[in-house]
Structures are given as C-alpha cells and as structure tokens.
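Omission of a single protein chain aside, the complex is shown with its protein chains in their original locations.
Up next, chain A:
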Amino acid sequence: MAKTKNKKKNLAEHISDKKKSKNAKTLNPFEMHINKEKIKVLGRKLKNDRGLPGVSRAKALKKRKGTLLQEFKLMNKSNKFIDKRIGEHNSGLSEDDRAMARYAAVRFKAHKKSSIFNLANDEVLTHKGQTLSEIEKFANTRSDDESNADEDTGRLESDFVEDAHFGGGVLTKTGNEGFKSHKDLINQLIAESKKRKAEKQKAKEQTLELTEKLDEEWKDLIPLVNNSFKRVAEVQADKSEVDDYDRIMKELKNQPRGYATDRLKTEDEIAREEKEKLEQLERERLSRMRGVFEDDKSEAPKHRSADDLDDNFAYDFEPEVTLSYNEKGESNVPVDKEMRVEVDGVEEEEEESEAVEEEEGDSEAVEEEEDGDAESEDDLSDLKEEDSSSDDEMNGDNEDSDRESSVTDNIKADLLVRKEMMEKAREELPYTFTLPNSYEELHELLHNKSAEHHCVILERMIKCNHPSLGEANKETLGLLFVYLLQYIDDLNLNSDIVNCFKISNFLVPQLFDLAQLNQENAQQAISEVIKEKQRDYRKNKKLFPSLNVLIFLKIVSCLFPTSDFRHPVVTPTIVFMDQMLHNCRIRSRRDIAYGLFLVTLVLEFTALSKRYLPSATKFLAGVLHMAIPKPCVKQIKVLPPFRSISSHLVLTKRTTTLTTTKLELTDLTELDISEDFKQRSLQVALQLVSEFNENFHELSSNCEIFSPIEEYLGQIPTANYTPDLRQLLGEILDKLKSNHDKKLYYIVMQASKPKALRLYEPNIQKVYDVKSRKIMSKEKMERAKLLHKIKVEKKGALREIRRDKAFLGRVKIKERIESDKLRKEKVKKIFAEANIQQSELNSMDRKNQRRRK
C-alpha cells in the first residue's frame, strides 16, 4: 500500500515538475555568477546583479560560428557559388518532387504575366526565336539568296573545315605545304571569317543603295502614270495658308476663359473690413495719444510657470523656448535625454527617472499652455475694453455731431453749390495733365485759374500719374507736393484773402492724397516749411508772421494726427503757435483776428486729446480784457503781451442785431476795429472759452486756469450787446462759476510695491554619485559625453576583437591538429602498406630462394 502510495505521489510530483520545467528552465546554481553589491539600496532593481557566464559564452560562441567562422572559411577565396535551384538544399524532397516544383514555378511565372481572363493563349509558340504569329505576317520577307546568305554568315568554308577538322590523315598531306602550327591555323581561320563578313556587308549595302535609287526614279515616273498625287499636293499648299483670322480665332478659342480668383466680397464685407481698419487706426491713434507705443508691450517677460524651479541643469546657458506640441504630440523642444553623462551600469535607472521628469515636463507644458490661453483671453478683454472706449468716443462724436448738425446743414448746402461749380470746371478742362517738371510750370498752369479749376487740374494730374502706373511717379508726385506747398506759400493773401483760402481749401484734399502716396516726403516737406516759417518769425518775435502761416498750420491739422503725444511735425507746430500767442503784440483788428485764428487752431489740435496750452487761454483772457472799459485811473491787471490800458473791443454803440456770429477772413487783413468786429470777436472768444472749459473739465485745476477769464467776464458791461451775446456771456459765466463746486482729491502717490526679499536658489546637486561633475557649457558637455562614449565603445570593441582572435586561434589549432592527425594516419597507412609490401616481397624472396635451393 505504502509503496503504491509512494509511487502515486511520485508520479504526481513528476508531472508537476515536468510542467514547471516546461514553463521555466531551472537554473543550475553552479552556472550562476552573482555580482557582489557594495551598497544595498532598498527598492532598487538591478539589472546586472547576476549573470550566466556559461550561457552567455555559449551564445557568443554560436554567434561567432555563424558569422566569423563563415568569413574565415571564405577567407582568401574570391568566388563562391550559390546554388539557387529550387529544392536543391531541401533534403526532404525527392528528385521527382523537385522537378515538379520547378515546373510549377515556371508555369506560375508564365501565368502571372498575362491577364487572368486569358485562358487559351497562355503559351506563345515560337520558331527560331520568332513567334509564329509574327512569322505569319510575312513582314520581312527576304529573297532566297538573302536568307541563304544569312544562313551562311559566320560559317567557315567547307574545304577549310574539311581540312581543319577532318584532314588528319597522313595520306592527304603533301610534303610541300609544310606543317602549319595550331596557332597559325587559328589565325587563318579568324582572318578568313572576317573577310567573308566584310564582303557580305558590302554586297548588302550595294543592294540597298540600288533599291533606294529605284524607288526615287519610280516616284518621278508617278505623275505620268497617275494625276491623283498632284491634287494632294495642292490641298497641302492650301492648308499651309491659314489666315490670321483663323489663327486668332483658334487662339481665342484656346485661351483660358477665366482664372480662379478670390470670391468677390460683398458690400457688407467691404464695409466691415473698412470699419475694422478704421477702428484699428483709431486704436493706434489713441495709444499714441497716451504716449504709449506698442513695441513696449512685446517686451513683456516670457511666462514661466510658478512651479518652475529652475532646476534644469545649465539653465543659464539655455535659450528659453516655450514648450508646445504638434499634432503628433511631439514637443518642439527635444527633451535632452543625455543631459548628464551616462555612467555604466545605471542607465536604466536614469532612464526611469528621466521618464518621470518628462512627465513633469508635460504637466508643466500643459500648465503653460493653460496660462497662455489665459493670457490670450486677457488680451481679448483688453481689446474689448479698448473697443468699448472707442465706442464711447464714437458716441461722444455723435453727440458732437448732433450739436454741429446745424453747421453741417450749412456745409451741405455749400457743398451742393460747390459740386455744381466742380461739374462745370470738369467740363471746361482737358482730361489729362502731365506732371510739372519745375515749380514755374506748375505756377503757370495754376496761375489765374479759379479755385475749382485748381482742384480739377490736380485731381486729374494725380490720377493720370498714379504710382500704380509707373514706379517713377511716386518721386515726381512727391515733387508735386513740394511745389504745391511752394504755390500756397506764394499766394498773395493780403490782396484777396477769401479767394486764396478757397484755393487752399480745394488744395487740401489733393495734398492729403499726395501725402498718403508718399508719406515720408510729405512729412519732411511740411516739417521743412514749418521750420522755415519759424526761422522767419524769429527775426521779429513781436509781430505775427504772414497769413500764409495760418494756411500751413491748417494743413498740418488736416494731414497729421494732432492728438499724438509726440509727433515730428505737429509738436514743433504747436511750439510755434505757442510762441506766437505768447509774444506777439496785439494792436489792431488784424492782430486780434490772427490770434483768435491761432487759438481756434489750438482748440482744433487739442479737440481729441483734451490737452492744455496756457497761451491759448491767456490770449482769450486778453481779448476779454480788451472788452472791459477802463476808467482813467483804475487799471485792471492783464498779462503781457496785452496792455493793461488797451480797451479796443469796448462797444460804444448799442446794437441789436448781428449779421453773422462767425469771424470773417477779411478780419485778418483789416486794421480798423469796427463795432461789428467787436461783437463777433467777443462772441467767438466766448465760444472758444466754453469749448476749452469743456475740454478741461477733467483737469484738477481748471478753475485756476479760468479764474482770470471769470474775473474779466464779470466786468464786461453787457448793456450794449445783442441779447444773444448777453445770454451767452451769462451762461458761460455760470459754467465757470460751477467749476468751483468740483471736489478736489488730494494727490496720493501710488504706494510702491514692498521690495521682496531676495530669494536664493537652493543649491541642489543633481547627481548623487561620488564623482562631482564640473558645470560646463553645452558644447563642452556634448563633447565630453561623446568622448566618454568613444572610450566605452573602444573598450568593448577591443574586448570583442580579443575574443574573436582567441576563437579564430582555437579554430586554427583545431584544424591544424586535425590535419596533423590525418597526415599521421596517412603516413601510418602508407607505412603499413609498405610494410605489407615489403613482407610480401620478403616472403616471395624467401620462396624463390627456397625454390632455388
């Protein structure tokens, strides 16, 4: 019982053992080699802690046998045969099977070539290398003799053959010919055959030539035989004469009808684009007004995540690149896997840690991307804000425009009249104008023409010579711009100021167009003009310069954005106006009008930016001061250049009606101060005051700015003025008084940020091995890495070579031993045979001796 039980148990164990051995080869502990560990680290998996030297050696040996040994065997052998016959190496196949397989392959190859539906004509039968079908066509039938000749080619003459091949007998030989050596015979043979070939060739050429000649002669004969050829020739001649009409028609027919282009934009789209463009320009203008330039924004520091510990090795040397990913999920920055120099035996661990790092990097990148999104959102919100602000401004403008609607109505009516005049002028003038080569030409062209003609002439001139029509036009149009400025400068304003202003009115849009075409030139030219005018003014600072200056100032305001914080043309212009308002004496109607024009211009320049110029308000105060009557003793203080005793604008007579509330251009030329002018100038001054007051409403000390004006206004006797004017004066006085109610907020300086303590980077060393590595530049590091790699590889290669050599040595010595053994055996065998022979010989000898005995 017990035995059987034991047996059974043994069987079960045996089976389970078998299963186990199937699953994993049991390692023989004697075959294993264990690498001793110096320091044990918990949780560290080592790759190289144990090895199987026997197994690995066997592997290496096998590999060498496959490669090195084969090469060794083929050493010093220049050729080798490779048997590619099917089944040749397969010992499992019998001879028949091989033949079958080969035939099948051939069939298969043939079958592959033709269509699968072609079942019948699989095989093409041939005769003498030509297919039967080809032969059946009889395409190249040759005469018998030719074919015979072909058959003959390359063959030797029969007697030669007879002689050479069969003439070996002694009988045929006659002594006189002498014996020919084998070499001579061959030479003769070659020469013979060549000669025959050449003859054949010649004959063939001759026949060909003759045939061709015959053909030609036959062609000559054809017309005699038949007329039909002639007609054909005629038709051909007709065909060659294609007329132009046809040709063009064909060309037109073949021409492409249209090209693929962008879709035409609808009016809505065009309008929207236009609007966007304008909004963009407006935004830029606003930013310039604030004195901020867009370039500054781009220099914001690049974003880095808050978690960024700056723990990259050699962080300082690396250019910062924001990490991002393409569609495949690959980062644009190659992750430096080999930042550190690799150490033998710890590669895997490093790789792992790097993998972790990469993950971290990913998460960082994600964060960064999110941040980037957030930023872009911020940008959008900024834009929105700006939009809204610009919208606000637009709304404000609308309000303005409401107020100015009455004015615009007038302008509209004026424009209608103007339009008619222009139409008339258009009809009267020729349609094309060449650009003037000199100022004199332009002057001649425009001189004594009406203002409308000026406009039309220039319009057409610009159109005819638009830069899009020729490269050089841009330059010449620039010149035209300069000439026009000169022309305006030469207008004699003192004689007919109204007409001159009209002309300049018509010229301004043209100047605007020209300026847009050649911006740099325009800016430079205007700036030169302003400079020159200012130089002239410097000679006598007490006098207002010529009236042309006013036109130029107006042109500046039309061509350039006057609201910019700083502008190369506008800013000097403002300085110029400021100087004039500060220094020029005011004595006559002309001076007052000139000054008021300047103040109006200042208002225009600052209408959008709402900036403050002291001299303008000072001038207005002076004008109001002039309207206060001064009793002989009492002096009311006023700032120079006004004089405290002057009271030119005091109204003496009572008036009830006023023809116009605006100032006239003629006021700029006349000297005497009329009653009418007194009222009008006061009116305009008051209006300007109210507009300035509105502009400066935000300024904290606006009541100080207007306090002298307020004081003067209170002293102007209103009795003589028209009711409208009286009312206006009262309103403005009230407005100015209301300024005092404004609350003043004390200035509080922005609290400066508390200065952060300096944070020091923790000095973390990244590699915890014994060697401390130098910190070096990226290139050096790369180089060191490569050098180390070379060293390692070299070592490995040397070891391999050494082992190869040992292997080969072993093979050689084996061969040697084998061959020696063979030789010894052979020698033994020979000796043995010889011994046997000798013994036989000896025995025979002995027998013979015995017989003799």
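Here is the rule we go by: contacts are C-beta pairs under 8 Å (C-beta built on N, C-alpha and C of every residue); 3 or more make two chains touch, one makes a residue touch a chain; residues count from 1.
Rule of thumb we're sticking to: contacts and distances are computed from a predicted model.
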Undepicted complex member, UniProt protein name, chosen from "Ubiquitin-related modifier 1", "Elongator complex protein 5", "DNA-directed RNA polymerases I, II, and III subunit RPABC3" or "CCAAT-binding factor domain-containing protein": "CCAAT-binding factor domain-containing protein"
Listed residues A:Glu664, A:Glu711 or A:Asp804, member touching the removed chain: A:Glu664
Which residue of A:Leu61, A:Met421, A:Leu543 or A:Leu639 touches the chain not shown here: A:Leu639
Touch with the omitted chain, as defined above, among A:Gly87, A:Pro467 or A:Pro572: A:Pro572
Contacting the left-out chain in the complete assembly, out of A:Phe433, A:Phe481, A:Phe597 or A:Tyr721: A:Phe597
Absent-chain interface as seen on chain A, which is shown: 278, 281, 285, 288, 291, 397, 404, 407, 411, 415, 418, 501-502, 504-506, 508-509, 512-513, 515-516, 519-520, 522-523, 527, 530-531, 534, 538, 554-555, 557-561, 564-568, 571-572, 574-576, 578-579, 582, 596-597, 600-615, 617-618, 639-641, 660, 662-665, 684, 687-688, 691, 696, 699-705, 740-741, 743-750, 752
